[in-house]
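Sharing a structure with you now.
One protein chain is absent from this view; the other protein chains keep their places.
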């Protein structure tokens, strides 16, 4: 059984310089309360690993604007001019990764695999910074597992065991991150009694969740 | 929309010598009607890729007993003395693969990945027949993607689009196989109207299913 | 108007009951030209098989968005997918067609559509996976950008994938990349071959009379 904590308590233990994986795709399925608490905490030199960096001044975008982020690993920053500016002016390290590779690198870590072998990026500038392996006569781009100190995930429903159920397009990177990060905080729309989520509806087992965020 | 076919029609197009992935774990989540039709068809020299070979004379075990199987790729044959006998007496090729590696090799094929990098099997006889790669100073056993001409999967519910929903421990290898085999036949407990399985409950999208098996 | 030609012509390339991805921006508009009865399932790489039309006012749901972050709907028979399965479907060869916009396409049929180094750096998002792995890649774009040709002898921008795209559909022409080079297959209504050649920096292969696009629904 988990003892739900507040978003403020959750981020209190995050040191400056920490790496944090954040679920969500733009505004959808994003752990907004955790992000806001991280913003309010003023923690610095953070590495954010996420599909995107949201919109300027909002959500992850607010963390970018506030200068709390030293490094971004993302697949798409087109919705946030601040992140693009940071990349162009080199005020921030921004690593752009193909979306399918990024989420599979996260899964590789969570599933104890040694990395990802993909065709994506072969023959492009992405391959210039990667290892290309020849296996059984075929070329594959190798991408290593991605680790993070913390993971912020959002779910539609959580139970007190920490089991998570998602809905519609809120899944995105959340299930992969829940398996991968060292310490995982789960923010849910609602917390329901144990048993209220059927075994078939749970997508993330509570045993990988470290802390549930209490209701607002 | 799919036009459901009988198990007999499904296996009619399978040539001697074909490779077939079969979902299920012992008796659970196994596409029994497809297996029985394959048995009745008398198709020969088959390669069966499955977690196990069931029990002697029953299900996949009946295919083994009838001599229709030339090669087995499985993780566990302990419940079927016939398969063990075939391996020991070399009347059949039996490739034993760790369960987690086997299902991940199937997923690799279905997901367009170049194979699996795992710690499992390192330092054992499994590694003698595999490639061991050193990546960023760490050793990993490499297992290639697994292909099959046909896939037999079982689901709890299917809709006419071919979407599949599973229940409890009937999932096992079925979702991975549905993505991986060239031609996939899906046998379900019931076929329900389109829309009767919510988007959150579908685990296998109909677009990867070639043929639905009609109700008995 | 010119956009309408691109969308209408592209829609005719999509086969019934197939699985199709439409890129953010112009390609998204193709869906409006596809009849719901033809059984096409649209892939939304952020997490849906069976993307439907924009929801009517009042029916927007923040739990259901498209890859551009806009409110979306789901068709009957839709499926929620996480990003791993979403890209497994792409990389695994399950996607029949992807329609994407382009910044440049060159004589070898290579596409550049994700970055203008130092100027516009949105990132590749799902584009690299889509172009490298979809069974068929259609580039749907304006023929020129501010008067400058986008179909060029060799891409000067970083490539999206080392793969020849299958078809280029613009407001002026339909062009098919082949081993021999770019073959001009169709003209937009009222556009002459000379006008197309003029607006194209790459060499076009022109065989006999080039027919006008059939844009009938």
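Going by the order they are written in, the chains are A, B and C; count residues from 1 in each one.
Please note the rule applied: a residue touches a chain if its C-beta (ideal position, glycine included) is under 8 Å from a C-beta of that chain, and two chains touch if they have at least 3 such contacts.
Keep in mind the model is a prediction, meaning the values are calculated, not measured.
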Touching partners, among the displayed chains, of the absent chain: A, B
Given A:24, A:86, A:110 or A:151, the one touching the chain that is not displayed: A:110
Listed residues B:100, B:144 or B:195, member touching the removed chain: B:100
Interface with the undisplayed chain - residues on chain B: 25-29, 51-52, 74-79, 84, 87-88, 94, 96, 98-101, 103-104, 107, 118-126, 156, 166-176, 203
Residues of chain A (touch criterion as defined above) contacting the omitted chain: 1, 107, 109-113, 159, 161, 163, 179-180, 194-195, 199-200, 202, 205-208
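Basically, only the chains that are shown with their structure count from here on.
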Contact pairs, highest-scoring chain pair: A-C
Centroid spacing, where centroids are CA-atom means, of chain B and chain C in whole angstrom: 35
Multi-partner residues of chain C (each touching 2 or more other chains): 48, 74, 80-81, 84, 87-88, 90-91, 133
Overlap residues in chain B, where contacts from two or more other chains coincide: 111-113, 199-200
